[in-house]
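With one protein chain held back, the other chains of the complex are shown just where they sit.
On to chain A.
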Amino acid sequence: MLAKRIVPCLDVREGKVVKGVQFRNHEIVGDIVPLAARYAEEGADELVFYDITASAHDRVIDKSWVSRVAEQIDIPFCVAGGIKTIEQAREKLAFGADKISINSPALTDPSLISRLQDEFGRQCIVIGIDSYYDEATDSYKVKQFTGDEAATKDTQWYTQDWVEEVQKRGCGEIVLNVMNQDGVRGGYDIKQLSMIRAICDVPLIASGGAGTMEHFKDVFELAKVDAALAASVFHKGIIDIGELKQYLHANHIAIRL
C-alpha cells in the first residue's frame, strides 16, 4: 500500500534554514545538510528545500548545496525557488534534485509548466500554490511572491481554477500552502484541502498549520492528501518524526516505519 508521506520543509535563505511566522520575521534554524541528514535519519519520507528569497528578489538559489544534499541523503528531495527557465531546472535536477517546484514564475508564465513537462516529464514538476481565504468574497485565492512581504501580491486566480490549470498544463504534484494558518500551528485547513482534493488528480501535499500529531492524522484521514508538509514543528522539536510515524501507524494510516 502506498504510504502517506511526512515531508519536512526547509525554508532556505542565504544558505541557512530559516522559519518565519506568517511568512515574516525569519529566524535562522540551522545549516542545510546536517538538518537534512537528521530528518532523513529520523524517518522523513521526502524533503522540500524552498529558497524563500529567490523569486521575490529575482535571484536563483546557490546550487552548491543541492549537490551536497544529494551526496549525503538517501531519500527524495525537491528544490524550489526562482526556477524560471528550462536550463535552471535542468541544473537542479543534474545536481541531484528529484523534483523542482515552481510557484511564482508559473503564475507569471503558465506555459513554463508545459515546457518543463515536455523536457523532464511530469513526475518531477511540482507546483507550489500559496492560497488564502478572502473573507470579502468568501473564496480562496492565490498569492504571488510570498517570499518577500514587500513584493507579495494578489493574483486574479481563484485557487480551484489555478489547481485545474496547472494539472492541464502537466504538473506532477501540487503543494497547497494555506497562508492564513501558516506558523500558527492551529491545524491544516481540512475544508479547503478536501475541496482541492476532489479536483486534484495528481498527488496533493498539504502545507501550513501543523501543530500536533493529531493534525497530521486529520489531514490524511479527512482531506485524503498524499503527503503532509511541515516546518516549525520539526525544526523546533515540538514533534519528533519517528514518534509521529509511530502514532500514525497506530492509528491505521499507511506509513513507512
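What we mean here is this: contacts are C-beta pairs under 8 Å (C-beta built on N, C-alpha and C of every residue); 3 or more make two chains touch, one makes a residue touch a chain; residues count from 1.
The rule is short, and it goes like this: contacts and distances are computed from a predicted model.
A chain of this complex does not appear here, and its UniProt-recorded name among "Imidazole glycerol phosphate synthase subunit HisH", "Regulator of SigK", "FeMo cofactor biosynthesis protein NifB" or "ABC transporter ATP-binding protein" is "Imidazole glycerol phosphate synthase subunit HisH". Of the candidate positions A:Glu27, A:Glu71, A:Asp109 or A:Glu149, contact with the hidden chain is made by A:Glu71. From the set A:Thr85, A:Gln123 or A:Ser139, the residue in touch with the chain omitted from the display is A:Gln123, counting the whole complex.
The chain omitted from view is touched by exactly one of A:Lys153, A:Lys236 or A:Arg256, namely A:Arg256. Touch with the chain that is not drawn comes from one residue among A:Ile28, A:Ala94 or A:Ala250, which is A:Ala94.
Residue positions on chain A in contact with the hidden chain: 1-3, 5, 40, 45-46, 67, 70-72, 74-76, 90, 93-96, 98, 117-124, 172-173, 200-204, 226-227, 256, in rising order.
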